[in-house]
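One protein chain omitted, others in place.
Moving on to chain A:
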Amino acid sequence: MSLDSPALAPNRGCRDTPVLKERGQREVFCGLTGIIWLHRKMQDAFFLVVGSRTCAHLLQSAAGVMIFAEPRFGTAILEEKDLAGLADANTELDREVARLLTRRPDIKQLFLVGSCPSEVIKLDLARAAERLSGLHAPHVRVYNYSGSGIETTFTQGEDACLAAMVPTLASTTARELLVVGALPDVVEDQCLSLLAQLGIGPVRMLPARRAADLPAVGPETVFALVQPFLGDTHAALIRRGARHLPAAFPFGEEGTTLWLWAVAQEFGISRDHFDAVTAAPRARAAKAVAAHAATLNGKSVFFFPDSQLEIPLARFLARECGMTPLEVGTPFLHAAITGPDLDLLPEGPVISEGQDVDRQLDRQHAAAPDLTVCGLGLANPLEAQGHTTKWAIELVFTPVHFYEQAGDLAALFSRPLRRKALLSKGVAA
C-alpha cells in the first residue's frame, strides 16, 4: 500500500452507498457491558449501576470470571419501595454510596451508571452525582452516564462514559494530542511509543489509567479516536474547542499507517522520518497478516451489528486479507467518524444500520457467507446450521489495534475457518 497513490484505492468506496436502515428486534448488549473493560482501564474508578436484578445478572453473565477478582463494579438493585418514592430512592442511594466508599477508600472516581429502570422512573442520577460529588469531595469525584439498553448499544456505554467526563476536564491552552478510546495497556504503550519515535507530543489519553492522569483540553487540543463508537465523546470534545483528526481506524497495517500519518501530518512530521519510523513495524504487520490472509483470501464475510467496529474491520478484511464483505451491519453509523474507512471499503456490500434480527437472519441464510461475524446468542445456533461464525465480542475484549496486533486480528477471523477444515478432515478420516 502506498499512502499517496489513490490509484490503488478501490474504484469507489462505500461513502455514498445507500444504507439499509432497519427497526425491529435487536440482538445486542446494552451499554452497561462497557463497564467490563472500562473498570480494568480506570484503576481507581468504581462503576455503580443503579438498576434491577436484570442489570446485575447481565453484568455477571458478561463478565464471566472477572466478577470474582475484587470487582470494582456493582449494582444498586432497585426494590419495591424505591419505585414508590423517588425521595427515598435518593436517600437510599446516598447511603449505599457512603457505605461503598468507606469499604473501598482507594476509589477516586465513582460512576453512577443509569439503566433502563432508573431512566424510566426518571431517577435523576445527574443531580445525585452532583450532590454526592459535593459530599465526598475532594477525595472522590462522582460522574453519571447512562448505559441503559433503551439508549445505548454495547460499546456506546464507553462513549457515554467518556462523554460524561469531558465537560469536567481541566482547561488548557497547550497544544497537545489527545488519543481517545480505551485500549489495552500493552497496545496503549505501543501507540505512545510510535508517537514518541515520530516526535509527536505531549500525548494524553482519555480514559486515563488513574484520576490523577486525566488530560486537560482546550482550543489547541487535537484529538484522534482509536475507536469508532465515540460519537458523543467526539461532539463533547469539539464543544470544548478541540479539533478532530479524521482518519481510518488503526486496524491492520494499512489502518495503523493511515491513522499515524494523519496525526504526523498535523504535527508537521516529514515523510522520510515517518517512513523510517514505521518501515520495520509495517513490514512485521504485513508479514503477520499474510500468514492468515492465505486462509481468508477469496472468502465472503457477513457482519451482524454489534460494536460499531464492523466498518473498519470489514475494510481491513477486504483490503488486507482479500475477503468479500456481503453485508456490514452496524448498530449505528457515524458517517463523520467512519467516513475514511467507508471511503476505503470496496463497493459491493450492503451497509445496514439498526436491526430486525429475524429478517437479517433470512438475508444471512440467503447469502450463505463463508464467515459470519455475530454475537454469542446467534453463534452456536448458526454453527449448528452449518455456518462458520466468529463471535464478535472477542474483537472488543482482545488487543487488536496497531501494528503488532495486526496478525492476531487476522487470526481471530482465520481460526474458525481453519478449525472447520481440521474437524471436517477428522470426521472424514
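Heads up, the rule we're going with is that contacts are C-beta pairs under 8 Å (C-beta built on N, C-alpha and C of every residue); 3 or more make two chains touch, one makes a residue touch a chain; residues count from 1.
Just so it is clear, contacts and distances are computed from a predicted model.
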Undisplayed chain, where the name is taken from the UniProt record, one of "Multisubunit sodium/proton antiporter, MrpA subunit", "Light-independent protochlorophyllide reductase subunit B", "NADPH-dependent glutamate synthase" or "3-methyl-2-oxobutanoate dehydrogenase (2-methylpropanoyl-transferring)": "Light-independent protochlorophyllide reductase subunit B"
Listed residues A:181, A:255, A:325 or A:375, member touching the removed chain: A:375
Residue of A:21, A:53, A:365 or A:418 touching the missing chain in the full complex: A:53
Where the missing chain touches chain A, by residue: 24-33, 48, 50, 52-54, 56-58, 60-62, 67-68, 71, 73-80, 82-83, 89, 92-93, 95-96, 99-100, 116-117, 119-121, 148-151, 153, 358, 375-381, 383-384
